[in-house]
Every structure is written in C-alpha cells, then in structure tokens.
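A single protein chain has been omitted; all remaining protein chains appear in their positions.
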Amino acid sequence: MERMNTPTTATPLNVTEIRKDFPIFTHQNGKALYFLDSAASSQKPLSVLQAMDNYYSTTHANVHRGVYQIAEHATELYEGARVKIGRFIGAPNPARETIFTKNATESINLLSTCLTRGRLKKGDVVVLTEMEHHANLVPWLIAKEQFGIELRYIKVDSEGYLALDNIDEILSGAKVLSVTLASNVLGTLPPVAHLAELAHKHGAIVIGDGAQFVPHMVTDVTDLGLDFLAFTGHKMLGPTGIGVLWGKSELLEALPPFMGGGDMITDVTLDGFTPNELPWKFEAGTPPIAEAIGLGAAVDYLQDLGMQNIREHEIKLLSYAFERLESNFGKNIVIHGPRNIQDRGGVISFDFRDIHPHDISQILDQSGVCVRAGHHCAKPLMRHLGIAATARASFHIYNEPADVDALVDALGKAQAFFG
Amino acid sequence: MERMNTPTTATPLNVTEIRKDFPIFTHQNGKALYFLDSAASSQKPLSVLQAMDNYYSTTHANVHRGVYQIAEHATELYEGARVKIGRFIGAPNPARETIFTKNATESINLLSTCLTRGRLKKGDVVVLTEMEHHANLVPWLIAKEQFGIELRYIKVDSEGYLALDNIDEILSGAKVLSVTLASNVLGTLPPVAHLAELAHKHGAIVIGDGAQFVPHMVTDVTDLGLDFLAFTGHKMLGPTGIGVLWGKSELLEALPPFMGGGDMITDVTLDGFTPNELPWKFEAGTPPIAEAIGLGAAVDYLQDLGMQNIREHEIKLLSYAFERLESNFGKNIVIHGPRNIQDRGGVISFDFRDIHPHDISQILDQSGVCVRAGHHCAKPLMRHLGIAATARASFHIYNEPADVDALVDALGKAQAFFG
Amino acid sequence: MPGLEDLYREIILDHYRNPRNEGTFPTPPAIKAEGHNPLCGDELTVFLILDGDVIKDIHITGQGCSISRSSASLMSVAVKGKSLKEVDHLLKIFKSMMSISTNASGEPEAVEPIEYSERELGELIALQGVVKFPVRIKCATLSWNTLVQALEDRAS
Partner (left out) sequence: MPGLEDLYREIILDHYRNPRNEGTFPTPPAIKAEGHNPLCGDELTVFLILDGDVIKDIHITGQGCSISRSSASLMSVAVKGKSLKEVDHLLKIFKSMMSISTNASGEPEAVEPIEYSERELGELIALQGVVKFPVRIKCATLSWNTLVQALEDRAS
C-alpha cells in the first residue's frame, strides 16, 4: 500500500485542463475561487452531472422490478455502477459485496447495528481510535448505550500518530477494530494493514473508515487487510446522497439485515420475512439510483487520471504548502499532525497566532479562499489537542500551487488585521 | 380532506405543455413512450435537474459547518428546501419538523427503531393493515423480532376497502397505528382522518405512509390527524436518494436519535454524546443536499400546477381508463380495488385473462407502454388476493388519454398473441 | 428492438399451455427444492426421484410467467432419465446459451462459453431468444437453479 501510493513514475496532473471540467470554477463571474475544502466535500466534474442528467432524461425508472426497457436499462446502469465502484476498491466480488448507502455515516451505522444484532454479545469490546470522525464514534456510542458493547481507544501521540506501544493489550479480546484510513483533521494515515494483521490475530474483524482515503489514493481492500470498508460519494467527485459499504461476502452473509422494506426481502408474510441475497439484503427501498450512476462516472474520472498520480499531486501540494506556510509565518502557525508528508493525506489543520479559526475562515473568504473552521466532527480529538477548533485547508485534483499562494496571502491579511 | 381533494373548480392540466418540461418524453428518438409506472417512480421535469445542476455548478459545499460564502449559500438552499417541503404538507413548524432521509423506507425504519428505543415497551401493540407496502411492514417485523412488539392487522375486504367493523377491538390498547394513505396496489384511500381520531382515542400515535399520496393530492398533516408522515422524493417528480419524515415537534423531541455521526450531535466525548436539536438530531452525516434542493424544485413545480388540479386530472384519467378497459375487455379483465373512482388514487392493478403479468408487461413494452408487473412489494396483500402478481398502470401529471388508448391497444395485441 | 416472436416461440407457448411433468412427489423418496425470483414473485418447487446417479423422475409445481413455466417444463423433459453428469453438461450448455448468466441468487456470473452442438440442446434451443430480453433470463434460469439447489442440498 505504501508502495502503491508513492509511485516513482507518476504522470503530473494537468490541473488547468482538469479545472475546465469543473463548472464551479467557471461560474464565479470572474471572481477567483480558491477551494480548499474538499475534505468536507469535493466539487463535481461535468461528466458526473451529465451522467445523472442523461440517466434522468433518457431512462429513469425504478430498478429491479420492471420488465419494460427503460426500467431494465436503469437496472443495468445501477448494477453496472455497483460493479465498477466495487472494482475501484479492489473488491473480490464487486457485484455481491458492494452495498449502496446514503453516506459513509450510514455505512458505519449499518455495521454497528447489524453487528450488535448478529455477531456481538453484550460486553464485547470494540476498539476505536481517539482520532475518529464522529461518524466512526457515535454509532458505537449508541451501540454501547442501547446494547452494551464496551469501547477501547487507541490514543494519539504528540506527533499525531496512533500510539501503538500497548496495541496488543488494547486488542486483546477485542471483537472489532474500526479505524479511519486517513484522519480528516491530522491527515494521519494509520498503518492499517499492520493493525488489521494484529487485530485478526486477536480474532477481531476490521472496519476501515475510508471517507478521506478512497477519494485520494489507490485503495485495495485485500492489501489493506480489511473486512469492511465505508466511504462516501460526495468527497470523491460524486454526488451527495450516496455512500458505500464494502464487506467480505461471508461476513455480510452472516449479518442480519439493517433496514426493512422493498427489495431487501425474498418473502414477507404478516408474521415474518426472508431476507434477500447480497447485496440487496442491505438496500431497503428505492436506492439512490442516479447517485450510484453519478458516482460511477466519478470513479471513471478518477481512474482516468490515475489514483497514483492523484496521490503524487497531493503530496506535491502538501510539500509546497508546508514550505510556504512555515517560511512565511514561522512560529505564528502550528500545523497539526505528522511532519512527514508521506505519512499524511491532503489536509492541513492549523492554528494561526491566536486568531480564532472562524475569524480566519471569514477573512480568507473575503479573498475567495475557502477553508473549513471548527471541530471537524472530531470533538474527542480536539479535546485531546486541547483546542476547540482549527482552520483546515484540504486538497483535491483541481488544486494547484496558486491555491496555496492565495491561502498564504490571505493569512497575511488576517495577521495584519488582527495585528 | 375528502373535500379538498375533490374540488369543484379545478383548472384542467395542459398536458401537452407539461410533457415538454420532461426531457424523457423528447429523448425517445421519435419512439412513443407511454409511461404508466409513476407509482414505482415518476419522471423528472427539467427544472428539477436544473436546480441540482445549478447548485453543483455554482455553490456546492458541505452544509452547516462552513463560514465561507458558497458553504453558507449551500446551507441556505438546503434549509430553504426543508421549509418549502414542510409547508407543502402543511407542517406547523416546517423548519424543525421536516427531516430528510434517503427514502420513505428509511423514514419508517427511523420510526420503528426510535420508537422501540424510546416510547414503546416490549409487548406493545402496533397496528398495521393488510394492504401495506413492505416499507410499512418489514420495519415493524424487524422491531417485533429484535425488540418484541406485537402486530395487529386491519383486514382488507372483498372490495378493497379496509374492514373497519371491529376497528375498536383492533385499536384497543394499541400504541401505534401505521397506515398507508394510498395503496400502491389497490389504489384504496383509507379514511385516515377518521382512523387517526379513533386511534388517538385509544391513546395510539398515528403514522401515515404518504409515498403514494403526497405526490398526487393536497396533503395537510393536521387535517389528516397524523403524528408522523413518511414520503419519498422520487415518486413526486424529485430525484432519487431523498425521502422525508415529518413528525410533531413534541414527539420528535421525545425520541432518541436514529443513526449516529456528524451533524446530529451537540457534543461527543469518548464516553457518550449529546444529541443536537431538531431536525438535525435525526440527520447523521452529510445529508442529500442536492437532492433536497431538487425536491424543493419538484414541490414548486407541483404547486404551480396545483395539487387539486392534479388530483382532478388523475380522476379523469382513472374514469377514462376504467371505461375503456371494461368496455373493450369485459370479463377478460379484473381490476382490483374500489369501484368508486373518488375512493382511489391513480393506480390500476389488473389481471388480464390468464396471461401472466410479466408476459403482459413484456408485450406492452413492445408498443412502448410501460406498466409494472409483480407483487408490488406487497406480498401479504397479494396472498390475500390469492394471486402472485398483477400488472399495474399508474398515472401522473404527464399522462393523457392517449396513454390509456395505447394501453388498451397493446392489451388487445397481448390477447391476440396468447389467444 | 427484438420482436416478440424471438421470445415467444411456438414450442414455448406449447410448454406454457401444457406443462409437462407437473405435480409433486412425496419426500422422501423424492428430494425437493424451492426457487424464488425475489424481484417478481415467481415461485417453483422441483421434486426429483434419483436412482443412483440418474434422475429417474421429476415433477415441478409453482407459478410464474410463460418463460419460467415453459423453461421448467422443457427442463423436466430434458433431464428426465439422464445421469447427473449428463445433466451437469446440459446445465452448462444451457447457461452458456443464456450467456449473460446468473447464479442461484440471481447475480451475473462469468460463464465460460463452451462448445456445443444445437442437437445436444434439443427443444431447449427454443429459449435462445430470451437472451435478447435480459430481465427474462432470470425467468428462464429459475428452474435450472432450483434443480441445482435440490442436488446440492442432497449432497450436503
């Protein structure tokens, strides 16, 4: 994985051409848009919007149940998107193991719910980390409250890495390890393949939260050693309203269903029901059809560029940003997370002097620079860092050094303003 | 309600003009499309696609957390859509009580889950009807299996109405009544306001499944006497990937959250969390932002036409279809559900000779006529009717007598073919 | 668009109207399996009487469309009296004919195209046109998948 994501023969992205594919950069009435908030949600290329519009304009109908041609075609497109997206993350059985949800959050809730209905017993231990997004904390806190699992946390060290000295102790007797593949605050890329190996030795299953990883890097669920992987469409050039849960067939098969409704059953009586086969067992009701097709188009777009090239591009931007921010602001800026660029995803959370992140974000917005300010849905991590909020800049394929320059200039203005 | 939905001064819909707004009818390369499957999913007007494209092309960013302008604008559009959609169904507090889900199925699962986490006790009785869609059956069957509620069913009589002779007995001691506002198979419009009054007398709360009602009629949650209402975007000219749950504030406030994640909390620690205020408490993770905006545009479109006019239009189509089908095929066709057109929504399920619905649908497709064939996600009702499947034609605003004529002609061909 | 004649051949309509080997058998001695098409509600039950490695007799009941019923009837004729090895071969060439093949749970499955002569297929060839109507493939393969199910259940 390390190897795959740091290729030696990357083709640089042609950002000028890429930006032409994203309508939002040409719709600003000449005003510059320095969009540095892709970790919250990415922009969408025209091809994604067109794939959805085409679908709606030529062949929309509900899937799975229609005998007529447009319904049949809709089903093919929907199931085709599933296979494509499953392949994108290296799923061994993409057609069976790729489940569409509404976002990464639902994917993890599905697991916390179905595992406590099926596999887990009261008192069983689930291991998380202190750097998880609320999406990978609150579902487990609910399971704790409702069902009685126990939670253990892998701590974060002072450099923003997971503290792994007592990892065997933490994993001992655990039934589940659920860990982010990339921190949305620190950028940290935990050594997931290694953790998965350890967890498996201890008999735990391993869930990866790939919301910040899958959009930016080569993802192979087998290489990562995962049993389940959750990710979300809107952060990877896809539409809102769609997420994905991948899981190993045997494990998915053994779980009871999540929500009940149409399509997830083979039979229903007034007294009970028989669940459907994978993957439909976990897809109750009319699925996000157009959204799946849109996400399929997003995956095409990403793959055309090449995930290794994308990773390389972000590493270059990260290096440039670190260099410019530190040389310009020195001790006035504190960047959270690992110092080694290779160890981090494309997000930079920082404290700037004692200016509150909201004020920073507001002042930056004045120059068309979009960064996020707040707790980034990771309140326990913020508490660990001893702060209430950070400002965060994050990258995707359409970002270029000019975005970093604009960020640095705007921070200069903030400094001047708050003195 | 009866009154509102059968107005005396309806303005007829201009279907020729309406059809021009729906790209699918102009994208068929000259081939006619007689789309009679809106009960499964409706087509979308250009204005809905444009609202979403505009959003993505000018101001997409994640909602609720951004200080910069496009994020702020995205939040305004998203929350604005909420208020608009809440008003559309007469919600007293649209901004607080209108919750976005991914489909009607999730809306009902949210209720079955949160009610068993909060309000209901083991052994409590939930009353359903025999004509429910799986979306309003399976969530309760899961709650029965997982938690131990009891289910009682209101039966369906030989004419397709709910059998209400022993209704007081059925409701006695019940805690919940969950009933469809319009059957997707029989077309039946149960007397919901009356049932709600009875249920309330017995101390039960009342949930309406409005998936087949809200898209076609004036809906006022207060007039209907509902405590909760579930419906779905894609059947009402909106996009896939979005549903709605409306509920009375007091009741929603008293329920614990459904899924856990970002946006649904005010605070999270490693040990527990504090839920957010309404409506966000029930919206975990990045919501279907573009989809909410698209559904808002769909509501605008419907309201411009006028829900009373739409209802009147469908009644005319229903009358015409009954007349033509029966005069052409006499005893060879059996139409399920109430004979009185005023008592039904715009769906016609039928048996045609002894030709299997799949074969009918296939032959009709040959003439560009799209109808649904199958159990319509209502297996218990199908068993009650003593059949495995029906063919079903259903209407929306873009249908016209020519669609009915095409249906009749194509059925004639099927008759000739199967002899 | 392929025409209706591609789908509804004379042989198919004949087997649909007059299904062969319809009925049940007591179990035991028969083995049986039930098949569903979850997406449309078609259901059928296959009863087999085995004599060593030979399908001595077969009965089928259920409900479904013309394609699923006629395919079941055609299958019953094709496999009756055949050895399990012959049946397996027939299954393979039938699925190959259906080219976009689906497994027991209705999902697409990569099927290796295999060489076969039309003569081997016999009347089954009448179902060839179904391939042009992908949603109906599941109807045509339901009985075959149920047959496999019955044989597998017995094996385990």
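Note that the chains are named A, B and C in the order they appear, and that numbering of residues resets to 1 at the start of each chain.
The working rule: contacts are C-beta pairs under 8 Å (C-beta built on N, C-alpha and C of every residue); 3 or more make two chains touch, one makes a residue touch a chain.
Source: prediction; values computed, not measured.
Peer 1: Would you list the chains present here that the left-out chain is in contact with?
Peer 2: Answer for the hidden chain's contacts among shown chains: A, B.
Peer 1: Hey, which of A:102, A:379 or A:396 is the one touching the hidden chain?
Peer 2: A:379
Peer 1: Among A:146, A:249 or A:362, single out the residue that touches the unshown chain.
Peer 2: Final answer for the missing-chain contact: A:362.
Peer 1: Return the single residue from B:24, B:67 or B:214 that touches the missing chain.
Peer 2: Considering all chains, including the one not shown, the answer is B:67.
Peer 1: Extract the touching residues of chain A with respect to the undisplayed chain.
Peer 2: Residue positions of chain A that touch the missing chain: 356-359, 362-363, 366, 373-375, 379, 382, 388-389, 417-418.
Peer 1: Of the residues in chain B, which ones touch the absent chain?
Peer 2: Residues 64-67, 69, 72, 75-76, 79, 95-96, 263, 265-267, 276-278, 280 of chain B touch the chain that is not shown.
Keep this in mind: only the chains that are shown with their structure count from here on.
Peer 1: What's the minimum number of touch steps needed to get from chain A to chain C?
Peer 2: So the least number of steps between the two chains is 1.
Peer 1: Just give me the whole-number Å value for how far the CA centre of chain A lies from that of chain C.
Peer 2: 44
Peer 1: If you average the Cα atoms of chain A and of chain B to get two centres, how far apart are those centres in Å?
Peer 2: It comes to 32 Å between the two C-alpha centres.
Peer 1: What is the distance, in whole Å, between the centres of chain B and chain C, each centre taken as the mean of its C-alpha atoms?
Peer 2: 37
Peer 1: Give me the residue numbers in chain B that touch at least two other chains, ranges are fine.
Peer 2: 358, 362, 373-374, 379
Peer 1: Could you say which residues in chain C touch two or more other chains, in rising order?
Peer 2: 1, 39-40, 136
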